[in-house]
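One structure is given below, encoded as structure tokens.
A single protein chain has been omitted from the complex, and every remaining protein chain is retained in its original position.
Here the chain labels run A, B and C in written order, and each chain numbers its own residues starting at 1.
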Amino acid sequence: MNARLLVRALRDPASVTNCDWPGLISAARAEQLIGSLAFRMESQPVPARVASVFGAARRDAAYARTQALWEAEMARRALAPLGVPVILMKGTAFHAASYDACIGRSVGDLDIMVPRASLDAVEAALIDAGWERMKEAEGYDDVYYRRWMHELPPLIHRARDRMIDVHHTILPLTARPTPDAGALIADSVELENGLRILSPPDIIVHAAAHLLADGDLAGGLRNLWDIDRLLREFAAADPAFWDKLRARARLHQLERAVARALRLAHRLYGTPLEKRDSPSFSIADRLFEARILARNGWGQEKRKLLRFAFYVRSHWLRMPPLMLARHLWTKATRRPARS
Amino acid sequence: MRHRLDIRIGPVAFRIGSAWKAPLDALARLYASYPAPEDGLADFTVRLEPERPWRRFIRPSVAIRGDYTLADAAPLSLAHGLLAAEMGMNLQMALGQKRYLLLHAATVERDGRALIMTGESGAGKSTLAALLGERGWRLMGDEFALLDMASGDLLPFPRAVSLKNGAIEVMQAEVPAERFGPRLDGTPKGAIRHMRPNAEAIDRMGEGATPALILFPRFGETQAVRGVGAAEVFMRLTQASTNYVALGRDGFDALNRLIAANPALAIDYPDTETAVALVEDFWRARAA
Amino acid sequence: MASPVYIADSGSAVLTVALDGLSVLFHAPSGMTHIVATPAPEILDALQTGPADAPELIRRLRERYDFEGDEAEGALHARLDELEAAGLVRRA
Partner (left out) sequence: MSGTDKDQAGGSAFVPSRRTVLVLGAAAASTVVTVRPALAQAAGSVLNCEIPVPGPHAGGQYIAADGNLVAPGTPGAAPPLGRALKGEEVKSLLRSGTTPAGTDPTSAQAYANYIRRLQSGMSGFTCYASLQTRP
């Protein structure tokens, strides 16, 4: 599993000198960590061809940053007349705040959070400014999103081909923990341009929720890398950070997800934790670790069964059993989907 | 992956993995005289793998994947595995190349100066470049031109030329049989046969050239020539580039330098011989 | 509705190259390249003096140019909408 080599290179760049370079590069590309790796390795002596791959990745990361911040700016312009708080989330937030986690960080969609009461107005304003509903979100999926999800069906900008996800909280409404959306917004921090980001502890809580209480752990290595970088920066800046994090995790009913995220980050990336957090690694933790590392040096996904188990888990987490059954039934009785 | 082959084309090194041996054997024959990448290093990885695990044996179909993969790519039959490998390498270039400004263009060189030919698929640039490559020009590439943004030079990417349908006969009349790959009939693009560039193109694949002339050839029309204005050249070249937008300011500056320094002509031509004659005329005029 | 006031990025954010009648702009904040025809560059230039609404812009442009046609303000609004959609101008 070359995901291990990738983890080692990120954690301790000087330790990789004579390694399976193509395997490292392919694993990093597949996990969307090539930009982060390229910056980590910037001052290491590497073969010329590898150096040029990393150089190109750094250039590409600069473009990703420009693009992410520009999408945020265009959303800001579209939503400014509404006067509602607009909170940047995930990668775009790290770039907007210039956190260490943004170094080399790729960004896919623009994720924002707004108060639930403003969702309709926000959607209308975005559509007015050139975003469109995606056709595939029509029908069942659209109803599902609007009733049960923590976000609107994704919109896509017709000229720039970039997607925006508009959230009103950080977990689906059907999930068992219920984060305090009002507190997330109330404690958010304003940036110079008027856009906002979550408070540092809430950023960690959201990252942990996204990694462990929502999806199927796809992209887990990158999410954990974010968490590692953020924790190091936040803990160094604020001696009371760990207490605040504990309090926020409790408030949002996400203590277990946060604790596991911390253990995994510590295990993989050596993230320094507070003394009181004893990172004893359980058997369940080992399964998470194995899933997160299920990538080989050709960039292929490995451990198909484990991947599938986590896929099923992601649905289980999101929905009460009866609803899950209905959801799977609706999906299964459609025309068989081509992949 | 079960099988592996490394290939270097110009400045770019590929690692190609495959679930089957046959496509890589065919690829190794086609690229027989190319240098191997240093120490097994690679810029890009290509994977030829079954679409589903059982499709390795039952009606084998080759999915084209790699560091960069397109969601809509359809698999090819195993009989077309060589084409799949070629497409896989092209795909990495189209999606992943960020070191050079990549133009979807054919280039040939003479006396250190390069001629760039670009146009939509089927415009005949590939055949024209291949033919010029046998007639006193050095073939730098039939598909991708790599513009070094710092120096303004073009770097060669002399992959095996992909000849389609009628172009196969044209080149068979010109080039010894040992430089051809197998003829692949019934591919999604019709009949395809790959042709290895000549020894000079391969021996000098580390050597760049300064651009001198930009042509927009179009095959199958009555002969016509017109000058192309700078704004149109700019538009056409950005459309011919997969990575222009991602290169930001450097790409903008490099493209403007290229356009400012080079005349551009659109040529319609009824047959390849006419085009070769036209190119020679323009080249003489440009040199004078 | 009051006439909106428009702002353009400072000249240093936009690189302009004139190519036979058209201009290509590299807009650094977005990383995007726009190919623009007259009067777009003239409008962007007129906004360099400072933010302006449509009547003010027309005044500034009249200082330098003669206009063809009488529906100046309607046409100017259409141009401003395009520039706004491209992100080259924004509302104050």
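Odds and ends about this structure:
We take it that a contact is a pair of C-beta atoms (placed from the backbone, for glycine too) under 8 Å apart; a residue touches a chain by one contact, two chains touch by 3 or more.
Quick caveat: nothing in here was measured; it's all calculated off a predicted structure.
Here the missing chain is touched by one residue of B:22, B:79, B:95 or B:170, and it is B:95.
Residues touching the missing chain, restricted to chain C, are 9-18, 23, 25, 32-42, 44-45, 48, 61, 64-69, 71-72, 74-79, 82-83, 85-86, 88 (touch as defined at the top).
Listed for chain B, the residues touching the missing chain in the whole complex are 64, 70-74, 76, 87, 90-91, 93-95, 102, 104, 120-121, 143, 187-189, 235-236, 238-242, 244-246.
As a working rule, only the chains that are shown with their structure count from here on.
Taking the mean of the C-alpha atoms as each chain's centre, chain A and chain B sit 38 Å apart. Shared interface positions of chain B, defined as residues touching 2 or more other chains, are 248.
Shared contact sites, meaning residues of chain C that touch two or more other chains, fall at 31-32.
For chain B in complex with chain C, the residues that touch the partner chain are 229-231, 234-235, 238, 244-245, 248-249, 252, 256, 259.
The touching residues of chain C, counted against chain A in their complex, run 29-32, 85-87, 90-91. By the touch criterion given at the top, residues 21-22, 25-26, 29-30, 47, 49-50, 52-53, 55-57, 59-60, 62-63, 66, 298-300 of chain A touch chain B in their complex.
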